[in-house]
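With one protein chain withheld, the remaining protein chains of the complex are depicted in position.
Chain lettering (A, B and C) follows the sequence in which the chains are written, and residue indices restart at 1 in each chain.
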């Protein structure tokens, strides 16, 4: 199988794994586990961008991070343990789903404060640029944030600093049309995000966030630009939050025609159809893939549920260095 | 004298009054009074914009507010009493120079937190739009802020809200090239302020902030637009802070060639030359004007120095309603 | 007789908003999702007065400040208390100070709402009881009720108040039910605590979720022959000093219980008040059972370990009473030092 096809295949499988993982979380929530912010429908953004990064790069993300983490190689079992508040989670259960970081993977400083990711990312990029700590030459930072975060003032401050200091920072706005229970068109003009970014004078690209190949191509271009110039770039990925803001959420406030239209353009379905059209996969192949990810998730669930609770005597560990 | 000439004349006199007032404050500081942030060199911005406003309009301003206040009709003697911390000041001495409001003149909610003016102005405009309190139909709000304030995240948030809610708000950025001890080109790209504003999709005009007639014309156009549409507009006024950030300040960090170039374009000098060229004023006329404003300021100083100190037993007055 | 209706805290908040919006056309509601979540208010009062905002707490709060000074009475929903970190300048530097700095020219009748507290396993960026920060800041009032009737009555009082009021909802109480007076003029005055249970041996003070903790401890103490007085602060600023001090002067023992960190928290303020103004009445050390100086963890076990529990209150009070009675019997002037209780300060929950 040529490299290009292997990559396309791998993208599909990773998207399936993210989806299966999040569907499992949805089920867990129904039986009493804490709710989560799923990224169902946005898998192409995570997979396309993360694949364009190197091991030396860092990722800063937010509350809707499962895709970024899994695309980066995070183990579903340790993620799930974290969501369930167990010791084997990436953060020993202290984070829960909302601020999972996995330093070993270069996924650092996740914040569930909308805008928190944008406030810290320039500092991570500055450290990369200055060769601090365990950074490697040429390393960049990708910061994932939502259309809602683009409304926060810190968006403006982060862009200006990154431009002015020429930081190796890739801004990735996953414009999923929603900001919790508010449609983004209630909060900004239609083309606002790219227009705002352009006002800062850095390279801005807007692509279909449901087309994993398009996302990847754009991300690869942006990453190349950053490595070549040392300065920042901006990517707006148009996508859609297919499920509610946080589980459970009846989505009563969602326009069903809009939702339906986007479901037609589901990123996994699109990628499946593309591979099928190219003759790279058939129904049986797809079913096998799905089975594989489902097994991974089932094993992960067993692991997470078997993982111990932290004990109360560890309550004050890690508050201070 | 035709209306147009009377207006030109009045602009010159008001700028002279502002300058004389601030020079007096500089002298006062030298003899022990609290320092101030003077607007020497920026008088045309204040005079040109404020003249374009009606009585029903409101002004929100910042630490460098003397021009806005005097152009709006504030009495130098009450301003000076405020700077000296006396009971006859507009704020009874509680404000000092940094946050003088004069509600009776429609100068409301002055904040010395850079960006504070931008955070509150949309609310004042919303109240105008909703006809709340003692607002009159068609009233708008002009918010004065610096190039430094444009770097604060609240700049982005205020613009977006004003656009999205179509608030009757005139953004007036007095780009005086300095942000305290830092030149703005260290903090932003050259054309950044207008570019950022344009990204928000509202009408943006950039004019010479040292030409009072040009400022006035642009402000009048913007005000007309706001009254006609109900929505916001943006004005960038290029000007220069001729003195230090705060008295005293030796300006050792200032590039003297740049300063000299701007001094050649001093707004008062330019307006004086314009009136002279039109044959509206001669040297004697100018001297008479200067004498008049100097007398006003001398009287103001007497008043302020004779004004009583607040008494300690009033310390807790006005903390709570 | 007052007509009452049984409802949850969430419903009581909604009723207060509805009643005040009907009563006063200058009241408006703004927040991320305020209109989405309260379509009925949009229907009744119009989209101009019930507004979804951009996701930008600083401008939401700043706009409320500007609007409040200009004749409106904004209520803003900032969702979770830690998000107020973005609204700090508007709340602390503008709303809290500009009345004073302007020499009284402006007033700021606004209410800023935020949820917080343990129970949802959301971790410390959502669950952070930071009410004491606003108590420390000048020019603001702060309330944090414990039962539906007070949520209604205090929210109405907050909306009518001409000062900025921070209104905190302990999210663990959101679906708790209680009887709420129907009357549109039902107001709970800001600055008045409620004595939830009378007793002469020890004063237990809590607010929000810990009122129930104190009440449970009080029941258990009864079995030990100890009569606890339980005070629900309701208002954190202004504090009802008279009610607390009056009780301490009667019981001679004070135990303050809250989820927020103890350091410079409300319990510190009350302990200081007692040590200054009811000193001669104190028969025993003042105890604080508070959350630790740590962010809230998400994991249920750790979240709960950080929260003061009735058992910890019970144990603390039993020790306290035994200690002070022993000392008094021995003719000593005061109880033994309470170093042994130090851990309560930081680790109230662990003892449970």
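One rule holds for everything that comes next: a residue touches a chain if its C-beta (ideal position, glycine included) is under 8 Å from a C-beta of that chain, and two chains touch if they have at least 3 such contacts.
These numbers were taken from a predicted model, which means no experiment stands behind them.
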item: Left-out chain, listing which of the shown chains it touches; value: A, B, C
item: Option touching the unshown chain, where A:32, A:133 or A:279 are the choices; value: A:133
item: Contacting the left-out chain in the complete assembly, out of A:36, A:95 or A:194; value: A:95
item: Chain not shown: contacting residue from A:164, A:210, A:239 or A:307; value: A:164
item: Option from B:98, B:163, B:233 or B:268 whose C-beta touches the chain left out; value: B:98
item: Touching residues (missing chain, whole complex) on subunit C; value: 82, 85-86, 88-89, 92-93, 96-97, 100-101, 123-125, 128, 130, 132-133, 135-139, 237, 249, 260-269, 271-272, 274-282, 284-288, 292-295, 297-298, 327, 332-339, 341-342, 345
item: Where the missing chain touches subunit B, by residue; value: 34, 85-86, 92-99, 111-116, 148-149, 151-153, 179-182, 186-188, 253, 309-316, 319
item: Missing-chain contacts mapped onto subunit A; value: 58, 60, 89-95, 99, 101-103, 108-111, 113, 115-116, 118-128, 130, 132-135, 153-154, 157-158, 160-161, 164-165, 317-321
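Please note the rule applied: only the chains that are shown with their structure count from here on.
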item: Arrangement of touching chains [line / ring / star / complete / other]; value: complete
item: Computed distance of Cα centres, subunit B from subunit A, in Å; value: 46
item: Centroid distance [mean C-alpha coordinates] between subunit C and subunit A, Å; value: 37
item: Sequence positions of subunit B contacting 2 or more other chains; value: 153-154, 157, 160, 164
item: Junction residues of subunit C - those touching two or more other chains; value: 53-54, 56, 58-59
